[in-house]
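Every protein chain except one is present and positioned as in the full complex.
Chain nomenclature is as follows: A, B and C, assigned in order of appearance, with residue numbering initiated at 1 for each chain independently.
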Amino acid sequence: MDFSYDRRTLELRERLEEFMDRHVYPAEPVLAAQLADPARPRWEIPPVVADLRVEARKQGLWNLFLPGEHGAGLTNLQYAPLAEITGRSPHLAPPALNCAAPDTGNMELLAEFGTAEQRERWLEPLLDARIRSAFAMTEPEVASSDAANIATRIVRDGDEYVVDGRKWYISGAMNPDCRLLIVMGKTDPAAEPHRQQSMVLVPREAPGVTVRRGMTVFGYDDADHGGHAEVTFEDVRVPAGNLIGEEGAGFAIAQARLGPGRIHHCMRAIGIAERALELTCRRVLDRTAFGGPLADQGVIQDWIAESRVRIEQLRLLVLKTAWLMDTVGNRGAHTEIQAIKIATPRTVEWILDKAVQAHGAAGVSQDTPLAALWAFNRTIRIADGPDEVHKRSLARRELRRHR
Amino acid sequence: MDFSYDRRTLELRERLEEFMDRHVYPAEPVLAAQLADPARPRWEIPPVVADLRVEARKQGLWNLFLPGEHGAGLTNLQYAPLAEITGRSPHLAPPALNCAAPDTGNMELLAEFGTAEQRERWLEPLLDARIRSAFAMTEPEVASSDAANIATRIVRDGDEYVVDGRKWYISGAMNPDCRLLIVMGKTDPAAEPHRQQSMVLVPREAPGVTVRRGMTVFGYDDADHGGHAEVTFEDVRVPAGNLIGEEGAGFAIAQARLGPGRIHHCMRAIGIAERALELTCRRVLDRTAFGGPLADQGVIQDWIAESRVRIEQLRLLVLKTAWLMDTVGNRGAHTEIQAIKIATPRTVEWILDKAVQAHGAAGVSQDTPLAALWAFNRTIRIADGPDEVHKRSLARRELRRHR
Amino acid sequence: MDFSYDRRTLELRERLEEFMDRHVYPAEPVLAAQLADPARPRWEIPPVVADLRVEARKQGLWNLFLPGEHGAGLTNLQYAPLAEITGRSPHLAPPALNCAAPDTGNMELLAEFGTAEQRERWLEPLLDARIRSAFAMTEPEVASSDAANIATRIVRDGDEYVVDGRKWYISGAMNPDCRLLIVMGKTDPAAEPHRQQSMVLVPREAPGVTVRRGMTVFGYDDADHGGHAEVTFEDVRVPAGNLIGEEGAGFAIAQARLGPGRIHHCMRAIGIAERALELTCRRVLDRTAFGGPLADQGVIQDWIAESRVRIEQLRLLVLKTAWLMDTVGNRGAHTEIQAIKIATPRTVEWILDKAVQAHGAAGVSQDTPLAALWAFNRTIRIADGPDEVHKRSLARRELRRHR
Partner (left out) sequence: MDFSYDRRTLELRERLEEFMDRHVYPAEPVLAAQLADPARPRWEIPPVVADLRVEARKQGLWNLFLPGEHGAGLTNLQYAPLAEITGRSPHLAPPALNCAAPDTGNMELLAEFGTAEQRERWLEPLLDARIRSAFAMTEPEVASSDAANIATRIVRDGDEYVVDGRKWYISGAMNPDCRLLIVMGKTDPAAEPHRQQSMVLVPREAPGVTVRRGMTVFGYDDADHGGHAEVTFEDVRVPAGNLIGEEGAGFAIAQARLGPGRIHHCMRAIGIAERALELTCRRVLDRTAFGGPLADQGVIQDWIAESRVRIEQLRLLVLKTAWLMDTVGNRGAHTEIQAIKIATPRTVEWILDKAVQAHGAAGVSQDTPLAALWAFNRTIRIADGPDEVHKRSLARRELRRHR
């Protein structure tokens, strides 16, 4: 277990921190102003993001998330501390670096499972940030944590696949630049449970695709990163060549996509926690009540100490998981990936809750990033399998060792 | 300690439940549709509320919160179970019955401390719901939990008071029907800490009053009940007769206002918790994953049992507090009022969190009331004194018994 | 819901508090000295208990727990505040008043289900505290929370029942004065699950009964109240007339016995919590560190406030349950009895944990009652059905309302 940062990581970290200081943090109030402008087309990505992208690319801070020839070629352990830094400004830094979900997962998926043709048509413009994409798995009508519940059908009809179904919380899909939907559905409901699903590439403009509305997350529409769409697919036809991998491989591909996605989320979430703790420390040093700074109050000191102790433990678990993924592969790191999926959002939620409390009314407002970060982080306890599903699975593996 | 519901309470409860079933619950989707209509003037109260008011008044379900001659004359113990019922649909039922904060607290204040003239000008239209009002205490620049921090100045100048300051989270003040701001500020910064503050009535249209923006609560602007305004007061002049009570009495009046306000919040919050638990039960009976209804999963049963056990304890504490307020007065019930202020929001938060989790993506969305209720409830841990201030005060009283 | 204390309760409470002050609290160091005496026969009840019994009886503070003609005839609501007071010195006050488990439950059982002959032989000396008794249900080999698991056999053989099995944690049975074991076993393993069990009265001196050892509870042997015995029954023969009720009624009788037993435990546990909080307050006012009394530290104030808020809620739930048992019967109060069984031990555990922490090393030692109370209270989360079983049952009932 060697978590040391190598030379390349240290060099990139320095460059990234400078980029944050010079470009990203100063852009935060610009983003807020652009979002508050009532004249802005609601679902377009605010222009400040495009400006940052130009700058990031110039600095060589681009596609850092993507291993292999298509991206920066970093290992998980190299990427981890960089992702954490971007998490400190999660609305701006990840998209600025072309390292934001769901495009990251979709690019990984295309890079790993896409045909040459699929990669040329979709992966290249995504790598260039010329288009955006979405991943359509969750459905409103069923408990989507169980893949066997998926109701969307993908039926082969000659040279085409026909897609019918209803999806929601399709993040990014409200953004008019989102051109591609990767859709999960059932091609063979009679197969064994994990061979029923397949994945197809559906252009957003395909007839039968209707983006119906933006779903909200604790009141936020997340318009700055493409919202979360409810989308219906009615007799949508795509060429057979739009299938990813083979029929019946949908579940396996989804699992493969989720491993790196989960760890990226967790890395960034640690950055969120560090930012929250920093804001809290500054706030309580600054504000005074009942005869002294809030920082002198024992209960607030308790929050700060707890936050630090929890962050340290969390970061180490994420680093170990990254190291394991690099050394034994995603499958070998399965337990650890579940562990960080369980541990991260709740730890960060606790820290954000205390940060909100320490900020008083400002903490729930639009004047600090805390409430929006809380809402975003809260969804991670549900998204991509609720905690309870992961804990059950992890427990069963633990029990198996003692049978 | 007798918490039995008397005949009048039972009769009102029956009438109110019928009103909920026939009018309020069916109005919930109507409210959602009206709020989602982009053509609607953003800060106006949706028309469905006015319709409900007409009906509620017809049913004699009006101003139930207000003791004494001006209102329904109920005791706290009589009002408690009724307020709980309104909490089941907290965006509609309390305003429908003219029992919603902050107007309730303001009406109590005017009824108790207002002059005949003040009552005639402001209390009567409020009792009729012809106008709305707001209470301006919290300030963005200071830790407002300590009244000694208040920076707004109220300076006597001849026959007038001159108000200068900045307030925020002035709930209801975005609503154009809000005509009155009750403003807390310092008249004598040199007096002893709790005699420095005074309260004046400021018409919203007074020159120098600027309603600057709506503050958000975890992404919600709460436009359906008048939002939460940031308001500046620059050289605002009101007649000396607009003072409430006497100079220096502001802190004491605020405290008097807060007791009933707190218990009303807590009563309604129990209704919120009951609603959340009911929605959870229905959901988990309905949804299936991994071979059975979610309701069969041990962890979910644990949440349900915990929710029930916590609600029961909470309701009893609120009822005892109501009974104490009725029998020994608000001052005698001080410890208990603090106890429910501490215990209620966090208990309800826990229950809402589990309800969200059991609902998956729907739980954070606009399609169930859970996320909005969570956000509202979360603010109660901050509003009107954060938990930490109340706990410190309660602990000191406990310690005093053993000195 | 009327929890007011009536005249009789108030009168008994006053008398009991005087008894505590004059006799019980001063006896605590006497008990400690008697227990520490290496010459004392290990399992005999320390003589100070007998002395207190004489005094309690003289004061009319005797058998307060027992409703009906055989006891004091109090309702649950009348007994609740008295039991709470005895909980403040739980090693001395309950036995002093002949109100200690397991004799209380056994006396209730004999009073309700015993024949005249059984009552004469066993109930009368128990009511007089001339003998002690034990209740033998839990078994070491099985998960005893599921009555279907009971392995002990009770087989009819002519005019006798033959008992074979192994029981443990038979509280009180190490005490040589314990003359009676009420044994639960299966008479008909082929019957439906809740009709398989029966109960018989087994004199401790019956051939084949072997009291093997005292089980410990976190290091305590609880020798002062008869310990917790492991007992084997090998071909033990008792007359057929020793059956309680009828064959197959064992489960139902056990359930009937447990309702009042649970609420008595909970009532006393609140007394434990109050005592712990009182000791904590005194300690933190007295001890100084880092420039001031511990009582000035925010975290400790937080514990104190939390303790008070939690105790208040808990007591109300127990009172409501007592009132329900009195008005609608134990069966009608089933949910509430489970609720207090769930809520009480964990709440009291939390309070005791903080009390221990506030006392430092003294908190875990024999010099304060805290550690022993913690250990005793911890067992209540397991005894008489672990929390998890009760929560599951309570959740199912809640869910049933929404089917």
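By our rule, contacts are C-beta pairs under 8 Å (C-beta built on N, C-alpha and C of every residue); 3 or more make two chains touch, one makes a residue touch a chain.
From a predicted model like this one, the values you see are computed outputs, not experimental measurements.
Engineer: From the listed residues C:117, C:146 or C:234, report the one that touches the chain absent from this view.
Structural biologist: C:146
Engineer: Kindly state which of the options B:28, B:55, B:146 or B:302 is in contact with the chain not pictured.
Structural biologist: B:302
Engineer: Would you indicate which residue among C:122, C:135 or C:168 is in contact with the undisplayed chain?
Structural biologist: C:168
Engineer: On chain B, where is the contact patch with the chain that was removed from view?
Structural biologist: Against the missing chain, chain B presents residues 297-302.
Engineer: Please give every residue of chain A in contact with the chain that is not shown.
Structural biologist: Contacting residues on chain A, toward the hidden partner: 1-4, 277-278, 281-282, 284-285, 295, 298, 300-302, 304-306, 308-309, 312-314, 316-317, 319-320, 335-336, 339, 342-343, 388, 390-392, 394-396, 398-399, 401-403.
Engineer: So which bits of chain C touch the chain we can't see?
Structural biologist: Considering the whole complex, chain C reaches the absent chain at 138, 140, 142-146, 149, 168-169, 215-221, 287-290, 294, 297, 299-300, 356-357, 360-367, 371-372, 374-375, 378-379, 381-383, 386-388, 391.
Keep this in mind: only the chains that are shown with their structure count from here on.
Engineer: Averaging the CA atoms per chain, pick out the one whose centre lands closest to the mean of every protein CA shown.
Structural biologist: The most central chain here turns out to be B.
Engineer: Can you give the whole-Å distance between the Cα centres of chain A and chain B?
Structural biologist: 36
Engineer: Considering chain B alone, which of its residues make contact with at least two other chains?
Structural biologist: Chain B, residues with two or more chain partners: 300, 388, 391.
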